[in-house]
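Here's a structure for you.
Here the complex is missing a single protein chain, while all its other protein chains stay put.
The chains carry the letters A and B, assigned in the order they are written, with residues numbered from 1 in each.
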Amino acid sequence: MRNWLKKREFVMLMMLVVISLGISLITPAFLTPSNLLSIVMNNIILAIMAMGMTLVVVTSGIDVSVGSQLGFAAIFVGLVALLPTANIFIVLAVGLVCGVLLGIFNGILIAGAEIPAIVVTVGTMNVFRGSLLLYTNGKWVTSLPAWYTSMYNSSVLGVPIPIIIFAVVVAVTYYLIQYTRLGRSVYALGGNPVAASRVGINTDKVLLFVFAYMGALTGIASILYGAQLATIDPNAGTSFELTVISAVVIGGASALGGSGSLLGTCIGVLILGVLQNGMILMRVEPYWQDVVMGLILIIAVSVDVLNNRKKEAQKKTIDVAKAIKGGVSA
Amino acid sequence: MIKVKRSHELILLIFFLALMTIMSILAPSFLTVNNLLSVTQQMSELGILALGVTVIIITSGIDLSVGSIAGLTTIVIATMYGMTHNLAVAVIAGLVAGILCGAFNGVLIAKIGVPPILATLGTMTFFRGIALVISKGNAISDFPESYYFIGQGYIFDTLPVQTVIFVILALITAFLLSKTPWGRRVYSVGNNPVAAVFSGVKLDKVLLYVYIFGGLMAAISGWIISSRVSTARADLGAVYLMQSIAATVLGGTNIAGGSGTIIGTVIGVSVFAVLGNGLNLMGVSPFAQNLLMGVALILVLLINNMSIIKNKIVLFIKLNFK
Partner (left out) sequence: MASEYIVNLKHISKTFGGIKALNDVSLDIKRGEVHALVGENGAGKSTLIKVLAGVHFPDDGAEIYIDGERTVIKNPMDAIRKGISVIYQDISLFPNLTIAENICIGNDTVWKKHLNWAEINALAEQALAKVGAKIDPAMLLKDLNLASQQIVAIARAISFNSSLIIMDEPTSSLSAGEVETLYKIIETLRNENIAVLFISHKFDEIYRVASRVTVLRDGRYISSHDLAAVERQELIRLMVGRNVEYLTMKAERISEQQILKVNRLCKEGNFYNISFELRKGEIVGITGLVGSGRSEIAKAIFGLNIPDSGEIILEGQPIVIKSAADAVKHGISYIPENRQLEGLLAKNSVCQNMTLAVLDEICKYGCIDTKKETAIAREYTEKLDVRPRDIDKPVGQLSGGNQQKVVLGKWLATNPKILIADEPTSGVDIGAKIEIHKTLRQLANKGIGVVVISSELPEILAVSDRILIMHRGNIVSAMNKEGATQEAILAKALGA
């Protein structure tokens, strides 16, 4: 497992390094500690949600409702933060619970009713956004209290709070997928759903968990969202789901399920973040961004497919060759 | 399987008729010829886009780039018109752009073998990017009066032009799917691509044309949108992306491929249009439309999957309480 992962991620890492080097040759402002920190800080929300999306994609699912979930939870968090009795812990709890509930809603429809994930989440994307807009009547949540908005830029022991939160998310997610039965079941389900139920994995439960976890991470992201921007648009997060999915895909998770790693996804997020930042620094007109991002995504997935195909072809000949030699290879 | 399909269309039709009835009771001005015609006008742009999406989903594919293609088409038409001042040339250039975009998707998916959802996720951004670069991010409204006929005009002073175009295209698509070898191959590829190839079907060619068809429908839709709003802008088709997928699935096309009908998609689009129009007449906030569209989609599929849900509950009870 380690070997293969290293290979895939190594290529992505090289790509990131090459892009970064290219940008830093053109603009010296890129390779400065403050700029690098700002790249990280600007993409924390994306990164947190991409962690959850990685698990969703590993099960060969998809969640296009996360943009709506983000807006929904952010507005609720904002409204709660405006209450006089609110404090940071209440806000955290509200964001988390709100996200989890939205995720569970998706999960029940996908796992329980066996409606394909893309269909369910296209539906709930409209349901979440629609009910949010109806409730707020399109009004923004503004004048958030300072104790909330200052969170994004405060530090503990010199480490910015968003980075601490992200680190916790990564640690928890890594622990989950590496050291728990539930986490390994996610990968098992993605690798071979039929076999998964045969070895006693409750596939419905695993799917429900994956979408609930996606919701939980979106909830956490929504807390940071309000804190970062200080005002919350009920349209917040519109089409953000596509950026999240792009990062995960560039990071190497296969749409066919079964593969995808946290490290890969982090690199995917960084590639997107570095490109965006670099283009701004290089004063590339903003409308070129989509062209470059789109191309990177197209190239990444095409190269992946071609590589896999080559590997498969090689393996096939080896397999047959071995069989022809007639020896037990074990 | 055929029974299941029929029952889905039946559920949908009942749902649709119920919706019509409710709307006509709640909004007296709903059930008038003029209003119904304007409903068909409102559904045409989405409908045409959904025709392409239906064909694509039948092959078990998906196209997230149709909205971007529509947007790019509007920009190409406007820019070409600015350069040549010849509307025919401009429109043809726009449609060709749509076809080329579709072909680009088709090559990625059919020749290279990228999963459709990933390929079109990339091209969605890419095509929108091209539109933004050409237009430098601006909206263009430099059109001659004659351009507005397609999106705002009427035939015999009553029939909206875009409705007529939608009906013609729907008939053509239905014909292509049910009566031509290509249509047969589209279903066969969605049903079992391996068996199709083993029967001499050229998988890559079929898929290539399917995505070109999707691109062309998106381009026509974009043309009508820009004519209706008298503007060209890169993001014009974006709102229709998820709606077109939702309407197609609502119409009974199986997202896993192999089955689906144009009549189903037309009903699916109609449900959305009636919802939008009726709520509008009742003075309900436009925000509720989104909500109800999502609810309609989920509800119909829930009813469709009722037997699965029932089986699960029965088994659960059997194992835990017996």
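What we mean here is this: a residue touches a chain if its C-beta (ideal position, glycine included) is under 8 Å from a C-beta of that chain, and two chains touch if they have at least 3 such contacts.
Values in this document were obtained by computation on a predicted structure and should not be read as measured data.
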* Structure fact -> Answer key for B:27, B:196, B:241 or B:279 versus the chain not shown reads B:196
* Which positions on chain B touch the chain that was left off? -> 1-2, 175, 179-181, 184-185, 187-188, 191-192, 194-202, 258-259, 315, 318-319
* Asked: What residues on chain A make contact with the chain left out of this view?
  -> 1-2, 4, 178-182, 184, 187-188, 190-192, 194-201, 258-259, 315-330
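Rule of thumb we're sticking to: only the chains that are shown with their structure count from here on.
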* In whole angstrom, what separates the CA-based centres of chain A and chain B? -> 28
* Asked: Can you list the chain B residues touching chain A in their complex?
  -> 62, 64, 108, 112-115, 117-119, 121-130, 132-133, 135-137, 238, 242, 245-246, 249, 255-256, 285, 287-295, 297-298, 301-302, 305, 308-309, 312
* chain A to chain B touching residues, read off their complex -> 62, 64, 109, 112-116, 118-120, 122-131, 133-134, 137-138, 204, 239, 242, 245-246, 249, 255-256, 285-295, 297-298, 301-302, 305-306, 309
